[in-house]
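Of the protein chains in this complex, all but one are displayed in their positions.
When the chains are written out, they are named A, B and C in that same order, and each has its own residue count from 1.
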Amino acid sequence: MALTRDQIPVRAARELRDGFVVNLGIGMPTLVANHVPAEMDVWLQSENGLLGIGPFPTEQEVDADLINAGKQTVTARPGASYFSSADSFGMIRGGHIDLCILGAMQISQEGDLANWMIPGKMVKGMGGAMDLVAGVKRVVVTMEHTAKGKPKLVKTCDLPLTGKACVDMVITELCVLEMDREKKRFVLKELAPGVTADEVKAQTQAEIIVPAKVATIEV
Amino acid sequence: MALTRDQIPVRAARELRDGFVVNLGIGMPTLVANHVPAEMDVWLQSENGLLGIGPFPTEQEVDADLINAGKQTVTARPGASYFSSADSFGMIRGGHIDLCILGAMQISQEGDLANWMIPGKMVKGMGGAMDLVAGVKRVVVTMEHTAKGKPKLVKTCDLPLTGKACVDMVITELCVLEMDREKKRFVLKELAPGVTADEVKAQTQAEIIVPAKVATIEV
Amino acid sequence: MIKEGANASMGSKVFKSASEAMQGLRDMGVLRDSMTVMVGGFGLCGIPEQLIIALRDTRVTGITCVSNNAGVDDWGLGLLLKTRQIRKMISSYVGENPTFEQQFLKGELEVEFNPQGTLAERIRAGGAGIPAFYTATGAGTVVAEGKETRSFFRPGDGRCGATIPGKGYSGRDGKAPQDGRPREYVMETGLFADLALVKAWKADEFGNLVFRKTARNFNPMMATAAAFTIAEVEEIVPVGAIDPDQVHTPGVFVNRIVKTQSEKRIEQRTIRDGAGA
Partner (left out) sequence: MIKEGANASMGSKVFKSASEAMQGLRDMGVLRDSMTVMVGGFGLCGIPEQLIIALRDTRVTGITCVSNNAGVDDWGLGLLLKTRQIRKMISSYVGENPTFEQQFLKGELEVEFNPQGTLAERIRAGGAGIPAFYTATGAGTVVAEGKETRSFFRPGDGRCGATIPGKGYSGRDGKAPQDGRPREYVMETGLFADLALVKAWKADEFGNLVFRKTARNFNPMMATAAAFTIAEVEEIVPVGAIDPDQVHTPGVFVNRIVKTQSEKRIEQRTIRDGAGA
């Protein structure tokens, strides 16, 4: 059984480590915040200038001057700090963020990422995505394995890239793939319960490495 | 009569304008601060991270955390701000300082400045001088016209440069010279009382422009 | 023109209204058609909302506008789009604006997309006298097209001072932080504007600024990267009332200050589950 949309962020949350500073993209990645283990101290960075995002505000706490990169009202946790966009992207570009989790439209077999131009739609811009994938130490993508039946893991992206060879891990409803930097291919690390490697390969255009033994995603 | 060492900073202070942000070098340039006209509001910047230097402290006010670029204890005036060295030199390099006044060992006829390596002595480093002459909008040099009888205004500097074509004005005990950027030569603007253009020329190796009429420095 | 006469006194920096803060700027050569304007803010957070309206009312046209976003249809830069005063946007994301979309699709509006961090750094660079710098952001993407690229060892590889050009290296590599191989970087240039409109929380009469929470965003760098900077603030305090250690933008960068009543619109009012009661 493939993972549900709710289970993908649960699996992604297992990539967190105590003390990590993490940037979560808009959409499904944002939900990872709900699954940080209680005993773990994770600091969420928002590229518009906040380290230490807290929960969404109560009605009384809403503050127009305090939003996240998705322009949602948020709060700041104790120990938070505010800084300029230049300092924020200095933090990102300089490799000081441990992990970012974001979505994708296409990923190439070498880890190229395309996630900023929707084909046939007006280009809205890349926002901070290109900076994040270029600067953050580890880039994890959460996404559906296919789009309208077509593989999103492809040999070469035909959509405009967000970054070259930047994806370290992909988590879909079917599996977890991890980039092998030497071999320049993703390795099938984990399979959703009941999903087979052949099923993954059937829905994957990219050449991937399938080890003899693949673990099952704990759900 | 040539200006005294005390009169040179007085003349230099006339280059100040109300509201100017100014960086003063160590030594004679520092004395310019004593001659800011009372009705004029001039902000002194110290490149170690202070805008708004105040007077030297009283014994009680002395604070090891508050020094100027010459490492002297100072105070901060109301409205002052502290910032990092990176921000300080962003301010300098970015052209946000109106005027700097500093000393010189040699100045070439095209306005090259040499003031950081003393011949025959150990090199101590250029500190912030190269940044100041490259970034500040207007560079004024106060110095003695000659050193041990030898002209300091030369055709070409033989000492290592602090900056190329960076000096806008030179104030010595004999005269005031202003750079003409089109002609790439200094123009004799003012003479000390009783000093003649010929006397200046005799002590100047650099080719300078001497207009038919030259004003007298008011003392 | 770098803050020409900016620091020279023109009386007080404090103006009574946003429109008064624009007065005389045509004569000073700051306001003119085809000018470049930087406008602070991220979404509608920390935008100089009244200054945008005042700029609209000056009727300058052909503006090149450097701003992370383009406002919404009836607020922020959307107001200047509606009146077609903007010719070109330099932004990272412009999603929320049908007027924008319409003009863009008709070819009436030019857009230069910059990665958000590259945009922020270009503005900082312009203000700090850096004409160009290298960044890994956008290497191998359309952002790098037409720009110079070259490889360097990354900062942090091979230790201090080893961030020298990677001679003879032509490939592209991944991002394992310790592999010691050079990486491809794109050369990006500094940005500098005729006018910056910024929003701060507090100013003193010298123009020292303090920003509040995430309303800081692009405002501090923009204040440094224009020939003339006007700050819209919520409170003006006497000189000396701001702790010098807590000034975010020193007054040297600010030419005029105006106190306004901000609407502070919220784009995505999101509240905690069950917290609405």
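Just so we're on the same page, contacts are C-beta pairs under 8 Å (C-beta built on N, C-alpha and C of every residue); 3 or more make two chains touch, one makes a residue touch a chain.
Given the structure is predicted, the values throughout are model-derived calculations rather than measurements.
Student: Which chains here touch the chain that is missing from view?
Tutor: So, spelled out: the chain left out of view touches A, B, C.
Student: Touching the hidden chain in the complete assembly: which of B:Pro9, B:Gly79 or B:Gly111 does that?
Tutor: B:Gly111
Student: Per the definition of touch given earlier, which of C:Tyr134, C:Phe206 or C:Phe253 contacts the omitted chain?
Tutor: Spelled out, the listed residue whose C-beta touches the missing chain is C:Tyr134.
Student: Which chain B residues touch the hidden chain?
Tutor: 46-50, 55-59, 62-68, 70-74, 76, 82-86, 88-90, 92-95, 111-112, 122-131, 134-135, 137, 139, 160-166, 179, 181, 184
Student: Please give every residue of chain A in contact with the chain that is not shown.
Tutor: Given the touch definition above, chain A has residues 17-21, 41, 43, 45, 50-52, 76, 78-83, 89-98, 135, 137 touching the missing chain.
Student: Give me the chain C residues in contact with the hidden chain, please.
Tutor: Chain C touches the chain not shown through residues 1-2, 4, 35-36, 64, 66, 90, 121, 125-136, 148, 152-156, 159-161, 163-165, 177-178, 185, 189-194, 210-213, 216, 225, 227, 244-246.
Here is the rule we use: only the chains that are shown with their structure count from here on.
Student: Report, in whole Å, the distance between the mean C-alpha point of chain A and the mean C-alpha point of chain C.
Tutor: Each chain reduced to its C-alpha mean, chain A and chain C end up 27 Å apart.
Student: Approximately how many whole Å separate the CA-defined centres of chain A and chain B?
Tutor: For chain A versus chain B, the centre distance works out to 55 Å.
Student: Enumerate the residues of chain B that touch no fewer than two other chains.
Tutor: Residue numbers touching two or more other chains: none in chain B.
Student: In chain C, which residues are in touch with two or more of the other chains?
Tutor: 124
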